[in-house]
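Structure incoming, see below.
Here the complex is missing one protein chain, while the rest keep their positions.
Lettered A, B and C in written order, each chain numbered from 1.
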Amino acid sequence: MKQGWIQSSVSRLFGWAQAHSLRYFPIHMGCCSDELLQAVGCRYDLERFGVLPEVDPVFSDLLIVSGAITTRSAPELKKIYEQMPHPKFVMAIGSCACSGGAFGPEATGASTLAGLSGVVPVDIYVPGCPPRPEAILEGLLRLQDKIEGKKTASRKQGRKQGRIDRLETDEWDLR
Amino acid sequence: MSLSALWQQSLQLAATLLVMLPGVYLQAWLDSKLGADLQARVGPSRAGSAGWLQPMADFLRLWQKVRPGSKGEHGSALWWAQGAPLFALLAITPVGAGLPLLTAPMSVLMSLMMAISFAWIGIILSWRSGLVEARLASIRQMALGAAGIFPALLAILQVGFSAQGLSWQKVDQIQGWVPWSWFAFSSPFAFVSAMVFVAAGLLLFSSPPFHLGSEAVRWIVAGFPGEAGIRLIWVRFSQRIAHFCWTLLTVRLFFGGAALPSLLTSSADAGSAPVIALSIALTLLKALTILAGTSILSRTLPSVRADQAHEFSWRVLSPLALLALVLGRLISVGGAP
Amino acid sequence: MSAPERLSPIQWDLGPFHALLSGVYRLRLSLDGEVIERAEVETGFTTRGVEQILTRQSWRGAIPFLDRIDPDGAVFFEWAYCLAVEQLSALELPRRAHGIRVILGELSRISSHLLSLAKVAKAAGAESAFHLLIRERERVLDLLELLCGARHALGFLLPGGVREDVTEGFLERVQEVCQQILQRIKEYNDLVTYNEAFVRRLSGRGVITKEMVARHRMTGIPARVFDREQDLRWSSSRLGYFGLKPEALESIEAITFPGDVHHRFVIRLHEVSQSAQILQVLSQKLAAGPFLAKGSAQLIVPEGEAEAEVETARGRLAVRVGSQAGRPGPAEIQFSPPSRALFDAVPQYLVGAPLQDLSLLLQSIDLLATEVDR
Partner (left out) sequence: MNGSGSGGFLGSFIEYFRSLFRAASALGRAIQTGLTYLFSTSEAKKEITELYPDPVSSRTPDELPTRSRGLLHNDILKCTGCYACSKVCPSDCFKIQTEEGPKPGKLWVSVFEINDAKCLFCGLCVEVCEPGSLVHTRNYEGSSETLEKLRAEFGRGPISREMREKWKRQRELQTEGGFEGQP
């Protein structure tokens, strides 16, 4: 049923509050942790977005995972995810966390998993190896829009524009 | 208590709350922006212009937090246990000229006792959480709280001696509204005890730089994973609110409290709204400058280890406070018959 | 009267993901009250089998995997690998390529030291120092991006030289940034190193004695704290730092306990300024000429085995590369990273430390778990 005006405005307020004040618990398993520290630093300043590192999953809303997920660390990661209170979000940084990248199961003989999607539900994938701090910030902006339920038309959706549609006969090259 | 008195008291409690919450809000915002500026960065700037809505976002974020699998096993009793002394502290902490809540001649020590009980109850309750980290951290925190109480008592004694009494009325009489007439600047020893009182507050509520690293403080609060909604907000921010009330105490004791120029207070509309508003604004301004000073201090100092904090408290704070007290008495007794 | 029966030691396991740990490993502590009585380390959570993957790659294709072992010191892993392969295939490295490699090595040494210093400052609670050190590191990463196109996993070296020549304007930028770093070091000394509160917070803790260094064969900063010559850059001829060794800068005073956390902090900050001086000297006299050896395009590596050693920011990294006839890439590769010795020393190093210093101690020896279980 459609939410009443009060309920929708209250839920929008909480959405705004959650979007603008995220406490993240970093999982540094690989290379992208250095880039995440650079993003926390003073040049890209994650605190500007209200995003601060947290020391305990019990108090954090966002799980930022970077690095290849090995079969041995996956259950530990699941435990950490379960300790987090609802509503919680997950951001996968770098190609190892998104899809296994160069250290996927086909390369390492099933000692790593193909990214994070099998272990915990992921909200945002940030490609890059390691992604620039600006890319992490862009992923964060997109996550904030997702939390607030806003459309992210302002930012490009994936990279569809690279595709040139099928060319008709005028492409026939008579020369 | 006649009905009108009861009505008047509750009005004042509401006014005090109304004054104190924006004060804590402003302090939270100022702390993050000042800290960011010290570190060559911008600090929260996306929630509202210049990030003035950031503390609001931090407060409201916790409202809808629900810990998976926990049906609030701590129950509400614990929440009240932590809240009760703070309400008492609010009732006693005089904020504005016209707003001492309890008009009975109240001793300054009552506020101190309320602050101490607040600081310790939170720590004892977190012992029940059973987490190894929470237990270890709560022992450490409680010992530090004790290290903060003794110097605070010495500083209050210094005030009591020169005001010939420990009730708020006597303390107010000896301080005018002009800075050089404040108690803190009346003599170097009084200034030392003022600084000792501020440092004792930092120790008692383990605010930075004595926050022993964010892990320890988090484990204290770990004792309340079951809470949600308003209770989680309360648990998370009660220490910051208590530290703000302690600063209001410091302002009232050492920095002239809410004293106003005599031409304002003696005129007919002494109790009118603008005068009270001015006195409240004055108190808040002084409290925020003190807290800005401590936040700058905490940004340039590393977080202090527990044994170092103890050493600082027992080898530096208490001896200094004692010295200031004794020398202050000798000189004032010797000086003014 | 029998000895008072002690409270049974508290057993506490810090799982692979804990804010106190400096990487992904498990630490089993038995605590006597607040003091750590015994510690055990369990690694192996980020094992990706890089060495097996490398055996299936070509000589040139192995480079991206080498960067991902230690992204911050990517150059050192590539450098060791390229030295071994060049020794195998007897490639004659042009002087300019060697100069560019030394420049890259010093730049990533500065960035790795700055990162470790920032993490130690953050563990000690000095947030301002963390942000200022990270700001310095941004300048160095800009330089790396100007030259190699990537900030962390560079992929710029290849067997036989470097991938591209120095971008124009790069050497002047290097001198400018090194000048800034040398000025800034003085400011950090005031804010952090000789700040009384910081000195008291760090000194006297986490002492690594000379015999511990000898027993675990530690290299890098913990060893250089006692003997400044323990550095492969000056001793190994293949690394070619001929005459670049700056004479010892101002003597290190105000060190209360040799080998403690504060001493390592000071030596590391000291090495940042040392590397900055080396870069200033080298960027002026970089040799001209080709940047790639002639036979490096179609690399023919005869059968055999070669070893090489490089001085990374964390210590001495050795690599052994074996090749077989007919295989397009390395047949067998074996690393021995500097963090191996540090991980072995952790159980002895943590004993007697209070719990609050745990994260400070772990950060101060700059452990890297992904380097050990590759």
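Simple rule for what comes next: a residue touches a chain if its C-beta (ideal position, glycine included) is under 8 Å from a C-beta of that chain, and two chains touch if they have at least 3 such contacts.
All of these numbers come straight from a predicted model, not from anything done at the bench.
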item: Contact set of the excluded chain (shown chains only); value: A, B, C
item: Of C:I100, C:A150 or C:V321, the one touching the omitted chain in the full complex; value: C:A150
item: Residue, one of C:E172, C:E187, C:D227 or C:E303, that touches the chain absent here; value: C:E187
item: Selected residue (touches chain absent from view) among A:P26, A:G50 or A:G139; value: A:G139
item: Residue ranges of subunit A at the interface with the undisplayed chain; value: 42-45, 48, 95, 98-102, 104, 107, 115, 117, 123-129, 131-132, 134-135, 137-139, 141-142, 146, 155-160, 162-169, 171-175
item: Interface with the unshown chain - residue positions in subunit C; value: 57-58, 60-61, 63-65, 67-68, 128, 135, 142, 145-150, 153, 155, 163-164, 167, 187, 190-192, 194-199
item: Residues of subunit B (touch criterion as defined above) contacting the omitted chain; value: 34, 36-42, 45, 296-297, 299-301, 315-316
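Keep this in mind: only the chains that are shown with their structure count from here on.
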item: Centroid distance [mean C-alpha coordinates] between subunit B and subunit A, Å; value: 40
item: Separation of subunit A from subunit C, taking each centre as the mean of its C-alpha atoms, in whole Å; value: 29
item: Where subunit B touches two or more other chains at once, by residue number; value: 39-41, 215
item: Multi-chain contact sites of subunit A, meaning residues that touch two or more partners; value: 41-43, 54-56
item: Residue numbers on subunit B that touch subunit C, as the complex places them; value: 35, 38-41, 132-133, 136, 140, 208-209, 211-213, 215-216, 299-308
item: Touch list for subunit A against partner subunit C, complex; value: 25, 27-31, 34-35, 37-38, 40-43, 54-56, 67-68, 70, 72-73, 76-77, 79-80, 102-103, 107-109, 111-112, 129-130, 132
item: Touch list for subunit B against partner subunit A, complex; value: 32, 36, 39-47, 51, 53-54, 56-61, 63-68, 214-215, 218-219, 221-222, 225, 228
